[in-house]
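A single protein chain has been omitted; all remaining protein chains appear in their positions.
After this line comes subunit A, so read on.
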Amino acid sequence: MSSRRSRSRQSGASRITDDQIIDLVSKLQQLIPELRGRRPDKVSASKVLQETCNYIRSLHREVDGLSDRLSQLLASTDTDSDQAAIIRSLLM
């Protein structure tokens, strides 16, 4: 293990360190609802990546579903800029 690390330090200035990866993975872990509460050392990096993929896919599906819903809603309403202004003020 230590030999691997020293080997990577020798081969060039821009080596990705293990610590960098660990930091980034734990940062990702905090963004995923499934894994957020759990301690970073209890969750393996590969599990984090797996759950990240699942989460991104579910977000894509949500965007799809919402686009679908919006297309149906737009069909039935007559939106004009007044409505959009109201919505904008409500959202902001």
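As a convention for this text, a residue touches a chain if its C-beta (ideal position, glycine included) is under 8 Å from a C-beta of that chain, and two chains touch if they have at least 3 such contacts; residues count from 1.
Definition applied: contacts and distances are computed from a predicted model.
Per its UniProt record, the hidden chain corresponds to "IBH1-like N-terminal domain-containing protein" from the list "ALA-interacting subunit", "Sestrin-1 isoform X2", "Transcription initiation factor IIA subunit 2" or "IBH1-like N-terminal domain-containing protein".
For subunit A, the list of residues touching the undisplayed chain reads 1, 4, 16, 20-21, 24-25, 27-28, 31-32, 44-47, 49-50, 52-53, 55-57, 59-64, 66-77, 79-81, 83-84, 87-88, 90-92.
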